[in-house]
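In this view, the complex is presented without one of its protein chains, the others remaining in place.
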Amino acid sequence: MAKFEVEIKQSACKGCGICVTVCPSNCLEIRESFNQAGYYYPEPVNMDDCTGCGACNKLCPDFAVTVYKYKKAG
Amino acid sequence: MAKFEVEIKQSACKGCGICVTVCPSNCLEIRESFNQAGYYYPEPVNMDDCTGCGACNKLCPDFAVTVYKYKKAG
Amino acid sequence: MNEEAKEILHAPNPMHQAIIPPHFCPGCHYGIILNCFMEALAATDTLGKTVLITGIGCSMVNMHYIKGMSGLVALHGRGPAVATGMKRVLGKDRLVITMQGDGDASAIGMAEIMNAAQRFEKLTTIFLNNMNFGTTGGQMAPTTLVGQKTATTPEGRDCETQGFPIHMAEVMAQMKGVVFSYRGAVNSLKNFAKTRKALITGIENQLAGKGYSFIEILSACPPNQKIKPADGPRFVEETMAREFPLGEIKNTEKPC
Amino acid sequence: MNEEAKEILHAPNPMHQAIIPPHFCPGCHYGIILNCFMEALAATDTLGKTVLITGIGCSMVNMHYIKGMSGLVALHGRGPAVATGMKRVLGKDRLVITMQGDGDASAIGMAEIMNAAQRFEKLTTIFLNNMNFGTTGGQMAPTTLVGQKTATTPEGRDCETQGFPIHMAEVMAQMKGVVFSYRGAVNSLKNFAKTRKALITGIENQLAGKGYSFIEILSACPPNQKIKPADGPRFVEETMAREFPLGEIKNTEKPC
Amino acid sequence: MSETKRIMCTGNDAIGHGALAAGCKFFFGYPITPQNEIPAFFANNLPKAGGTFVQTESEISSIQMLVGAVAAGARAITSTSSPGYSLMQEGLSGAHAIELPCVVVNVQRGGPGSGSIATGQTDYNLATKSAGHGGCPNVVLSPSSVQECHDLVQLAYYLADKYRMCTIVLSDAIVGQSAEAIEVKTLDFGELPEKNWAIKPSGDNNNWPVIMDTYMPFTYGGYFPRMKEKWAKIQENEVRVESHLMDDADIMVIAWGSTARTAMEAINWARKDGIKAGLLRPITLWPFPEKEISEAGKKVKSVLMVEDNQGQMVYDVERVLGGKDKLSFIGIEKRNEPGGLGLLYPAPILEEIRRLAS
Amino acid sequence: MSETKRIMCTGNDAIGHGALAAGCKFFFGYPITPQNEIPAFFANNLPKAGGTFVQTESEISSIQMLVGAVAAGARAITSTSSPGYSLMQEGLSGAHAIELPCVVVNVQRGGPGSGSIATGQTDYNLATKSAGHGGCPNVVLSPSSVQECHDLVQLAYYLADKYRMCTIVLSDAIVGQSAEAIEVKTLDFGELPEKNWAIKPSGDNNNWPVIMDTYMPFTYGGYFPRMKEKWAKIQENEVRVESHLMDDADIMVIAWGSTARTAMEAINWARKDGIKAGLLRPITLWPFPEKEISEAGKKVKSVLMVEDNQGQMVYDVERVLGGKDKLSFIGIEKRNEPGGLGLLYPAPILEEIRRLAS
Amino acid sequence: MTSNGDRHEVIVGGTGGQGVITIGYVLAQAAFSKYKHVTRFPIYMGAMRGAAALITVIFSNERIAAPILSNYDNAITMEPGTFARFKAGINPGGKIVYNSSVIKDAEKGETDCCFYGIPVTDLAQEMNAPYLANMIMLGAYREITGVLTEDMVKDAMKYILTSEGKGDRLKINLEAYDKGASYAKG
Partner (left out) sequence: MTSNGDRHEVIVGGTGGQGVITIGYVLAQAAFSKYKHVTRFPIYMGAMRGAAALITVIFSNERIAAPILSNYDNAITMEPGTFARFKAGINPGGKIVYNSSVIKDAEKGETDCCFYGIPVTDLAQEMNAPYLANMIMLGAYREITGVLTEDMVKDAMKYILTSEGKGDRLKINLEAYDKGASYAKG
């Protein structure tokens, strides 16, 4: 079960793939989708392995990534 | 008996006294004489001790010093 | 998944002026450096005390990207001189930080940065080493690697006729007025954290009146380094950091 | 004493253009350095291959003092750039030497000299360190000692607001393109001989295409150092060389 | 190099082709938009031609390396854009002091400050009025087409060497960034004197040293009278202008560089309306075509000065016309957009011509 | 500072006294003859006055430190001489781009190149025609006496702050090195607006950042129209001239700076011969006294321009007079010696006045 | 009023990544072999991908006055921003060829010119290669205007794409050209 969620602000993304590269758990992948400016943005693919480390957030040059943590139930 | 002679080109001398300072044998001294530009130039005073080392020549900033060596008789 | 049951763990930096998206090329590390710098400002709570002086280069408009940052875009290479004038007026309790490209600081601006250090200015410089002149289309910089192809070294930099990359952090460390010299990178979470720490040291040094702090940061510049944007982090590690070793080069007490 | 029975043991340097007496102040070591330089030219038989590029400073007219020396008086601080242009035209078998004051090379001309080294120019620089701007009346230079009184440091250089003396030979040695960096003096026969040897090395390095050679020479400047001319040699030894240690700082093989 | 080759290239590349055709062997320069194609051209082509490309650390260094190379007798070049040209002022002044035939290309962007990289003609005064301190004029050549970039850089070498005088090719971003079909060939302007003044080590010069001294003793008694004579000779012999439809013109449009082409477009349209407009285009900005403008000025009913700046040459035109009576001006304020990327298009010029004709 | 003190000092020192009286707290400068007394003055006096003296590494740095200090709202100053003034061109252009009220002193030596340290007025064109690339004029004030050094540097601050415009005090070695008896006091020119444009950290500015950008996007649509208005206002309101014996003059001598005093000496002698000569001395070189010269020019029989250069202002005078008919010129070629240490004395001016009178 | 004689003028516009500059380069290069005078002038409205880019191309056997035009005979536009701009600048009787995939409601208004919509984005998508939209547009444009010849343009494509280091993609680009041309033929 995924404990974290990663949100990519598509309009800000330039499709550089840095988040994909630096994710230690290979949670992100660039696929077919592209934004208005023509950039292919990444999509979360493997969130169960996500550790919430924040690399994708901190190392995104375009401030496009937010990492959420699911609150424990109760 | 002096083996060496030191000649100061008075007109070139600026009376800095460097030759006096650097002579290891205290052969030179600045006295009363001054040249046209008003500089007090040094005079050989103690030539018996001169070793012909050439310091006065090489370290004169104004190319004013010549050191001669007396030829051995015969 | 229940939307209400999640909280933000890592948000995009709130200091970032989101309405002006950075103009950097895809994969440029300058955006990451900007983030790292803002985190250092936040950690020291110094944004409101700071004036950012940029040179001419891809980082020149960075003050516009930081909410609440005052700044001045200096002419090419002259940041440390402008910063000197400004710092002398603003006084020791205000922070004046220069952010300069490698061309800006080590080519045209070499006299200014060296002499700011010589005068023991209480400044902090962030030196962005991308091994080229990015803004003008990727020409050779003093930092360009031997063999590296650029717009003005089409066959690769030839050391015999074009020399060797300058190591600014080491050169600056030679100056007595420089109390802190560091080379970092933002290609990994670990390096990001270390670089942020170095930036914090640079900020604290200035506020303590300790001396000049110089922080070099290696940066990928995909179009001009001719790499894929996603390969930037690896390129920094494997190619750049091999020529320009990461870490602290100097960290001394105040020399007087 | 018999006039005919003596021979010249040490003549004033025959390369010296005796009809133009040097304009240096009494006790200025620049005349001695000139002599030392001419001896190095003689020892390498290179006068006829040489162009001397001076900066603006008390040494600027030195080519006029050397019989048969071609030269160009560059604008203040720009010697290494002019020399680069000239050397690239004249080619590797010709010598282009810059002679620059400390103000000339380490203040206004810092970018030019550092970047000539960065480009691995095959040049030789003679750097005259008299710890002040002599020509303009003895102002502070980047080399001025902490506490030293000059026209612009009437209370002595205050390190807190005016910084620390720059050590150029050490800074230049940081540059990979610099294969030889030396600090000498001409205050004694011994130092004169060592400095001449360093100058010869600098000349030979250039003709061998080995790299950039940098020779710093400490010099008394009596009016501005506020010493008696005759005390210059001692001042160099006891005051200057204490801050600026004499000797070889770098001597490496050709780096590529 | 004397055969002709037809190619398509930018104005910036054409500078390179022209310089190579003129035998230039050394380039010294620092990157700056909008002239980066020039250093790139030389980096690619000079080594092949047995020459040397040096990237400098600044424009100050560029002009000084040029001084070193030119003092040694070489044909060499540097290029830059406006801020870099400002930085060369001290160096140019020094080059005038020792009368070096330096050729400098300035592909203008808009000033002041870091300005706008788009284009501009805001360096007219700086280029023509004084090479730094000292008040020496440069010869200033203004290309308005890619072909002319190629041709005028060659003329620049000729004039520089003929008179031992710094010569500026004052291009702009529109001319520099346009690509056009041009003919590349070596132009022959005539014989030139030997450079026996050039610096050589004395061993290469019959043991005679050659010394150039930008410093004292500066003999004004000799220098300025000699310069006056030289400058007068240039003003007498080297003025170049282009006239377009001036024979029967009622309205003379004066414009230079790329703006002259824009003005020509407007004039061509005006002619379709039956308005007798013509163009007088100074090619040499210094020497300034005083006679040509003054004579033409007497024949026309009105004079319209067009420059992509706030009005700089208009000052000189007014002086030559002896007043502002016939004179009007439109300039940078008529660009299509207020931002730095706007351009001065033909339309506002046509509009002004129509206004003058009515 | 409002009491008056009579002292004897050099023109260079008077710059220092005047700047202190105007509340200047920061000096940034690099040594160069013949203005070395100015940095020495500030090094000695600013710390005592709670100010800061910084010796820069070059004139490029001087103008940039000045930019930093002035951008932060301070009254600051730099001084230099001709070659250093050339080096400031890019910086001045940048200062104009962000409209900083920089005050720069240029104690001229002779150009071009390293030139002559004696004196000279060879920077007229560079100072008045264009602050580097971009073609922006500086306000240029020309002192001809020690008292005026003290007064005009204060006026420079006033005009700079009033219009947010770079202002140059264009002195020369004769004015700078002369010592005269003067009165030191703070001059009051009137109220000035708050510097609410100055850069402050946002925390010192109600959390609003202040940004100055010498670079893009440069909005010409706003910039040059605003400048035109500003420049026109200055030209309208700030022209200053001195007239001496002009009321009944047949011969108008135009001269500026130290040369105006030399010319005045010659005029006084000419008057003893019964020759009706008078002096018109522009104090503001920009704004140029167009109206004053044109009107006076109509009344006199001949106009003699005297400058210690090759003839620079004469170009502007000719433009204003509408031709060369009445106009003659003598300049640097009439110095007493050909070497760099010669000076332009009263005698050749008197001789020329006599020639014109006969 | 459009130009006289053999003069041809066209302005091409789009956003930075759309390859409009290449269209201009190819047209200018193609004209170079046939016309005495050719000029092209690019304008980049910003450094970033996404900012507008324009290029004006003029060729003629008569001398060409300005390389920049207030009004032009022909225009090619890949997206709405430059479409609006060109509509204002087109000469009466001129032609606007536009990307009808993204410029949906071609507001022809009162403009006295001819509009030709080509859905180049969709056509490129069909080829599974969005970056080919520009060459599709080029093929359509040549077909519509009949300017130059197909051979000339294809030769120029070879030259330009090779010099841009895209020689390996030449074949697919030529296919794209053909796709555009045949779409225009109808």
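In this document, chain identifiers A, B, C, D, E, F and G correspond to the written order of the chains, with residue numbering beginning at 1 in each.
Throughout what follows, a contact is a pair of C-beta atoms (placed from the backbone, for glycine too) under 8 Å apart; a residue touches a chain by one contact, two chains touch by 3 or more.
Everything quoted here is computed from the prediction, not taken from an experiment.
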item	value
Hidden-chain contact residue, picked from the options F:Val140, F:Met264, F:Met305 or F:Val320	F:Met264
Residue of F:Gln35, F:Asn106, F:Gln154 or F:Gln177 touching the missing chain in the full complex	F:Gln177
Interface with the unshown chain - residue positions in subunit B	14, 34, 36-39
Residues of subunit F in contact with the chain not shown	8, 118, 146, 174, 177-181, 258, 261-262, 264-265, 267-268, 272, 341, 343, 345-347, 350
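By definition in this document, only the chains that are shown with their structure count from here on.
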item	value
Per Cα centroids, the chain farthest from subunit D	G
Subunit A-subunit D separation of Cα centroids, rounded to whole Å	60
Mean-CA-position distance for subunit C and subunit A (Å)	26
Multi-partner residues of subunit G (each touching 2 or more other chains)	46, 49
Sequence positions of subunit F contacting 2 or more other chains	52, 57-58, 60, 83, 90, 94, 98, 113-114, 214-215
